[in-house]
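Left out: one protein chain. Kept in place: all the others.
Chain IDs A, B and C follow the sequence of writing; residue 1 opens each chain.
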């Protein structure tokens, strides 16, 4: 009995820690909106308008991290026990997620310049890394899971597996496209978010929640 | 039984995540107080006094975020289950709340300049967006809620609905006023806070706590 | 039964939110250690040594916030229910605590200059405000508390009341002293911390923990 409780508690603490990192990352994104110190009052309005890539990349990054958090949440529902290798794998994923504010700042600052392809490729490339870490995490969970799955849950697992698998070529496409049209690449990044969100909503409404 | 527990746990994690974002946003506000690096020791006192708009906007923003958190807390008391669409709506609200430090920094930096109307309008405008997201969230909760309400709670719900509805024209007024008198607009923003806080206290003392 | 649970849950969420703010404030302190961007490699060692007021003020502020958190923790043990006025009072306290990194940065940056009296007076003055908010919070808790106190707890309450009361003239002295000797004023701030910590340890060892 105590054994089981300890296990549950361990997962809870890992979830709380991960949630803390997600919450901090998502809130730090807004720090990138900061305008330079030396803008005169006369130019302020103009500068605020010129910085539209900041607002778009902030918005896309915010909801990307949010959907990652939702997915992380969903994955942890299938875990009853977290061993050390899982903790490190989860840590690797958090490590890559924590650089989202950095790549977002790159896009904010250079999307309007001649370096737009470079920064957009870095931005999409980072999502490839995140996708790989999610696929890895999800693979480990599916392989080691101790939970008996209901028929409904099996369908959910298949959908999640599919969604994560599609993400890889999707973001690869976005990265390649960055060298042709950074704007189009940014839109692919945004649309991949929409796909996943819609997919998740459908799962929810059709077969109720995971066990 | 397990099903119900899972539901409760899900809401708790969403609450904790939201609380984390609120706590970080409210603490990051103080970062905007930072004085420029190149102030000489002789001018420090003067510079600290000149920056009074920083202190006022910090104070107003701090308590605005606090009252939002209290309201968020209250809204979640009526929720027994969080579906995906609710999670995204909650995320949209957090997204707008997370830019409060940015708009506060704009007010801090430019309230004493010729751009005061602009920054105060942006500040009030952001509260309009927050108000819309709260009204939306509250509408979804009222429509889908599974909790049977006691008579006392019905009164609380009516008051909250009224308070959120009043907020919209209130902040709209503040935004318009920003172009006539930024100072008056700031005071309206502050007074709207007082109204809500007082309303909440009255609910509490008269009919005890929500179920 | 549900009523009571709800009460407890409400206090827990308020505690978690407060803990979040304390944790963020205490971690942001280290951001003030940051050295300017334009230091050349040759001067780095010298610059790092010259910045000793940074390290001392970081250390004092860190443990001051820590002891505030411990005290906040202790105060909340006597609370079974948090009404709205208490939430706002707690918010006021958090608001003042959240500016500790700002005043610490002032001390770090100007303790070695002619503005040392000014920044040290601001630093001590902020602790007066924190002390007032703690006294106020503690007064409200003692007045409204619903817990029956054991003899041991009554002694703890008396000690806490005394400790908070002593803090006020203590920090007032520190603030006044800032205009004579900033260094002495800093030492008083540090010693007030030691006093409280020692007092708390004694309570613990002699009469065990509060109920």
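Assume a contact is a pair of C-beta atoms (placed from the backbone, for glycine too) under 8 Å apart; a residue touches a chain by one contact, two chains touch by 3 or more.
Note that this is a predicted model, so its numbers are computed, not measured.
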Since one chain is left out of the picture, which of the remaining chains does it touch in the full complex?
A, C
Touching the unshown chain, chain A contributes residues 2-3, 6-7, 10, 13, 16-17, 20-21, 24-25, 28, 36, 83-85, 87-88, 91, 94-95, 98-99, 101-102, 105-106, 110, 113-115, 118-119, 122
Can you list where chain C touches the absent chain?
15-16, 19-20, 22-24, 26-31, 33-35, 37, 41-42, 44-45, 48, 59, 62-63, 66, 69-70, 73, 77, 197, 200-201, 204-205, 209-211
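What we mean here is this: only the chains that are shown with their structure count from here on.
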Count of steps on the shortest touching-chain route from chain A to chain C?
2
Please tell me whether the contact surfaces of chain A and chain B are same or different in residue numbering, using the over-half criterion.
different
Would you mind checking which chain's mean C-alpha position lies nearest the centre of all protein C-alpha atoms?
B
For chain A paired with chain C, centre-to-centre distance based on mean C-alpha positions, whole Å
36
If you average the CA atoms of chain A and of chain B, how many Å lie between those two points?
26
Tell me, which residues of chain C touch at least two other chains?
none
